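Note that this complex is displayed minus one protein chain, with the remaining chains in position.
Right, chain A next:
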Amino acid sequence: MKRFRRHGQESHRDRIKQELYGFNKTVEHGFPHQPSALVFSPSLQLLAIGTRSGAIKLYGAPGVEFMGLHDENAAVTQVHFLPQQVDLVTLLDDNSLHMWTLRAHQGVSELLEIGRFTLTGPPGAPPSVTRVTAVLTHSSGDLLFLGTEGGHVFVVEVPGFRELEESNISLENVTNSLPEDYGGRRSLEHVESLQENPVNPRQVLIGYGRGIMVIWDLERQSAIKHIPATQQLESVWWTEDGDHVLSSHSDGSYCRWMVAGEGTQSEQEKSEVPYGHFPCKAISKIIQLPTEQGPPFLFLSGGMPRASYGDRHCISVIHSKTHVALDFTSRIIDFFVIRDGPDYTGDPSALVVLVEEELVVIDLQTEGWPVIQTPYLVPLHCSAITCSHHVSAIPLKLWEKVLSAGALQNTHYSKKPWPITGGQNLSPDAPQRDLLLTGHEDGTVRFWDASGVCLYPMYKLSTAGVFLTDAEPNDNMNQCTEGEWPPFRKVGCFDPYSDDPRLGVQKIHLCKYSGYLTVAGTAGQILVLELNDEAAEQTVEATVADLLQGQEGFRWKGHTRLEVKEEPVMFPPGFQPFALVQCQPPAVVTALTLHSDWKLVTFGTSHGFGLYDYQQKSNVLVRCTLNPSDQLAMEGPLSRVKSIKKSLRQSFRRIRRSRVSLRKHHVNNAAKVQEANARLEAELAEMELAPVQRKIAARSSDDSFTGLVRMLYFADTFLSDSSHHTPSLWAGTNGGSVFAYQLRLPPVERRAEDPVTAHPAKEIQLMHRAPVVGIVVLDGLGSPLPEPLEVAHDLARSADMQGCHQLLVISEEQFKVFTLPKVSAKMKLKLTAIDGSRVRRVGVAWFGSSRSEDYGESGLTVLTNQGDLHVVSLPGVKLQVQYPCIRREDVSGIASCVFTKHGQGFYLISPSEFERFSLSARCVVEPRSLVEVPSQTPSTTLPRAQPDGPSVEHRYTPTSSARRVMEHALLNDESE
């Protein structure tokens, strides 16, 4: 009987769950890790990047993004668009070719793999014969020329990948056509480059590694000309008029050859080593583009003098008398030039360079060639990300102030709109303004517009200015000394070197209503900042919080406190620090919370926690949580000595396990089962050889870092009796203790004079002693208490103070609900006991129903150490849904996860990329964009190998769509 009833309830509940929850990984923000290939389609106005992990990413206008992943776990070495089509070909380093297309489906384009192909040589031929080294997509759009390591050129018809054996250009044919005297008939080596004549699609230039180049006529099936270069070939460029060929070589030289004439041998017009005299490195790529009036632009990558600047990553741009060597901070992957004009055949307008760690776009039409700020592919990791903080639904006022502060910082950027404009961004305008704040190792906090598909940089705050550090900010960026040769100019913002690791930002808390921000760092520093539109010169006074409170037997072996500048510091408009607390000992801050209504900041380290009144600039409370038997915490910063053995062991395990799981993926069909079993057996045998043991022992109070403060929380609740609610402070530690303090705030009119006081009220020791990772007070209706000032701004229902409040303590192992004011257990969910996973991250979120506008529920979003996401209901603490999200071996990914208030989240999939996911069925931010096939023009009239035919009808207004989103958001806000 009972069973039937429950069944009915469950199915109803299941339906609600479907309306509330849904898991999607929606978009990747940031810069792809380890990019390996770049290409641009002028006709589509799309940029494609391949990565070492086999991903391929396409970007057009802001918001237009596509991503694909090859099944093979191999690096993408080349990407080529088929001219005038929405197809592209990728070459992986396992020598396989893949055809991708953008297929429109329900009004939205999707990137799909539609074919794959591996070149097969004649039987018995060595693999080098078919090892592809150069790819040319012919302007006819249906031929692919594949140059190989063996020196052959294979012709393949696309999109079907049909080999056209009769058209192949074998090495023998080419060698026979060469004059007898050429180089004693030495091997020509591999095909380095394939180029189509821009004015005659029947002619293809084949450049061989040894240096010689041959112009092949496709119709006559014979060589019509050869170019007798003698240096190792690096790249070839056929000028737009078809008269000249430029070749760059491994000795740092480039040559210009006249190919228009009749003879079978081309004349060398010019040979130059631009950074000559001493031996130079290779020029790996050369491009020359004409301008309507005046001399052409010449772009060279590399070629630096080997001894003095061999370690620089440079692209030289030479135009008339102007010569600049753009000096990048990481290795150059590839570059291309965007051209003006309706057919994209006009003057070069922008140089786009993909370096290993960022994408840099140089405006070539503005004096000084300034950098254009990228709307996507932002280098999140220009200094390593140390923490992140997400704030949903930013009020317009704060948003505008942050934007204007950011605009003042970006004056050195070009005013030109983003030059890549392909595709239509169809995603709806973001429903609200969201901010993602990232803290970095160099002490900066970066503000990102996380409202939509593009993570757009808004503002950068540096906290280093408050402190005395050895390295003063170096202003030599964009400076070039007169007469320096080569004429270097530093570009790009990737700078992973931190001057002082103590500056690293560890915790951030922003109150979106008041604009107060608190930032805490590695050396126990806590800054309180307020938003100011004007620049201000002020001294930041430091207050020391002695967290030891006279605890005996303590030795701090870690770093020293940061020294504060005593003289006034000039702070630019934006967030300006006005108060500073420094913990003693200066251990890393592990928990931080700000209450802007009460004007209090609370902070915790591994030694204790403190409460600071930032109005009166004084400490209210300092509490030591140290356990005298905890030797590790006593000695200094997280010592790794003890755990190195364990971590080594774990990393070996991880490698082994990832191997197992990788292989498991391949076992799909029955035919492979046997093979897989055999492999598994081998692995199991290996496991038995090296067994990994785990000790089963109950946690004790002597474990390390039991006093580390994990969680701090402010709540206005019934702490001591059920008739009066008072402000309270809650602190949770690594050892499973919760400390509650009752706060007494003076009345508003006396707030500046009378002291704030804190009285200890309660202590809870969780019996299972697992670290406390979350504390939430639920109001009389079971909803989490609103944020400070949220109610005052009419943005939340005020907390119910009639019913009984409840305290939810989330440890790594359990969710426990206690009654208040008398703390007694009411409900619990033992996560670890039932499935062995532990809570790593937890957030409170509101889930709106996707079906009915007015229904929604609060819930906890939980990420476990197994990389699984759960939603836990409130106040009933029941597991609702579970989705695997992150590989459990990806420890840094799990640690970096941050949840939003609306059931979304971000985590780092590499040091430079955030994956955005959504657990909410209603609230999904994902790219929706359409790319149309460019209107076809007869290929014979096309002037260039990659034809710049008239593009699709839709033209873009200069304002980027990211801006449009923002403007819409602003309008919406005003209408409220």
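Basically, a contact is a pair of C-beta atoms (placed from the backbone, for glycine too) under 8 Å apart; a residue touches a chain by one contact, two chains touch by 3 or more; residues count from 1.
Note that contacts and distances are computed from a predicted model.
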From "Trafficking protein particle complex subunit", "Par-6 partitioning defective 6 homolog beta (C. elegans)", "Dolichyl-phosphate-mannose--protein mannosyltransferase" or "Checkpoint protein", the hidden chain's UniProt protein name: "Par-6 partitioning defective 6 homolog beta (C. elegans)"
Contact partner of the left-out chain, one of A:N95, A:S250, A:T543 or A:T819: A:T819
Residue of A:P127, A:P295 or A:P760 touching the missing chain in the full complex: A:P760
Option touching the unshown chain, where A:S837, A:T861, A:S896 or A:S912 are the choices: A:S837
Which residue of A:S222, A:Q866 or A:Q882 touches the chain not shown here: A:Q866
Residues from chain A at the interface with the omitted partner, ascending: 625-628, 657, 677, 680-681, 684-685, 687-688, 691-701, 706-707, 720-721, 733, 735, 737, 742, 759-768, 770, 813-814, 816, 819, 822-826, 830, 832-838, 865-866, 888
